[in-house]
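If you scroll down you'll find the structure; I have some questions about it.
One protein chain is absent from this view; the other protein chains keep their places.
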Amino acid sequence: MSTSVKLEIFEGPLDLLLHLIKKNEVSITDIPIATITEQYLATLELMQTMNLDVAGEFLVMAATLIHIKSRMLLPAGEDEEEGDEGEDPRAELVRRLLEYQRFKEAAEELQSREILGRDVFARIPDSPEHNPTVVIEQPSLFDLIAALRQILERFPEERVHEVVLERVSVREKMNLLLDSLHQRGRAIFQDLFETATSRLEVVMTFLAMLELVRIRAIRISQEEGMGPIMIELAAPLGEVQDRMAKEGVGDDGDGA
Amino acid sequence: MEMERDRLKSILESLLFAAEGPLTAHRIREIVGGVEKREIEALLGELGNEYEVGGRGFRIVEVAGGYQLRTPKENAEWVKNLYKGRPARMSRPLLETLAIIAYKQPITRAEIEAIRGVDVDGVLATLLERRLVRIVARKDVPGRPFLYGTTPEFLELFNLKDLSQLPTLKEMEEMASLPSQQDPSSEQR
Partner (left out) sequence: MEMERDRLKSILESLLFAAEGPLTAHRIREIVGGVEKREIEALLGELGNEYEVGGRGFRIVEVAGGYQLRTPKENAEWVKNLYKGRPARMSRPLLETLAIIAYKQPITRAEIEAIRGVDVDGVLATLLERRLVRIVARKDVPGRPFLYGTTPEFLELFNLKDLSQLPTLKEMEEMASLPSQQDPSSEQR
């Protein structure tokens, strides 16, 4: 996704707003909303003319600013929204800006500390029982996930010469999974692997499942307690198939 | 067994030198045996002082709940050359996200994003990979999202004894003086 592209210097809409506020030498708590909105929009336009992908959050903020501006223009009392008659339309934005600014400053504080590996260095001791394999002290949950990913990464070796077959098979698996879920309603994760006869097939089913999750065709959940992982359709089968057709996944490309 | 102070100091130096991370006074006590924690702390203080006054090539820092030998900042320029090609850069998104997690932990990804105003997917993955943050639990709300917190490695990286050593956040003092005037005409230039 291109939404992670940012205008180099601005970390996001809040960052850009803080910049404009500083540039205009105005107070966060009393933002001249018309001026700032105008400059904000101009910056977005500049970003677009520079062919920078303007991330969605910048646009959402633009809409927010325009909305606040229009509310500020209403004579007092005519603002019916939320019934919060006395509240400044800017209040919520101000709160967010102040909070973001605090952490921006905190980040700068962190940056100015004596950072290990930049300003100061510790020893990398060679322990007596030196172990060449990667060793992790106090593994975290993330390590567990990474480990599982590594398992999956090792499987593709089998598909080097079977690319076509595999693609067909994953698609096939996706359809089989959908059919099966359509019939059963909900299924236990492990049960969906029951019919697998080979390692390859297990992986295919797994990949198919991930793909279905990615396109939001299925939903994965867990019951409370020691409950099993449950899988179900995220929408009626017909709707899911339509979506897959639109996304160009799941069909064989020849309309069959 | 009574041990000479100098002998003990030598052993402390060796221990700090050979340790793989910060050593707590407690752990040191387990290792040397028969010495009061207070005594160990006093000796470490003396050693650290000697290093500093003597302008030596190491310092004793209190970090992540323990003591660790580190090179002094004024030598960084040279020591850095030992590690060509692997700078430990900290980008602004990384630092901002880390700051939010450090101060507001435990916190969910959605909460971090609400503060930063942008998504933090990639940044969070990097922080997890660098072991600067970790999943500490799940939040008891629908969807049961993960809650993130900082790690001992975070404390080590930023030379912090514990979380209470984080610089206090600037108070939101300005919040008190939120704009209350309902005079939109002040807006028109």
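Just so it is clear, A and B label the chains in written order, and each chain counts residues from 1 on its own.
Convention: a contact is a pair of C-beta atoms (placed from the backbone, for glycine too) under 8 Å apart; a residue touches a chain by one contact, two chains touch by 3 or more.
In this text the structure is predicted, and so the values were computed from the model without any measurement.
Student: May I ask you to list the residues on subunit B that touch the chain which is not drawn?
Tutor: Spelled out for subunit B, the touching residues are 6-7, 9-20, 23, 30-32, 55-58, 69, 71-72, 75, 78-79, 81-82, 89, 91-94, 121-126, 128-129, 135-138, 146.
Student: So which bits of subunit A touch the chain we can't see?
Tutor: Here the touching residues of subunit A are 4-6, 11, 121-124, 126-129, 131, 133-151, 154, 189-190, 199, 202, 209-210, 213-214, 220-227, 229.
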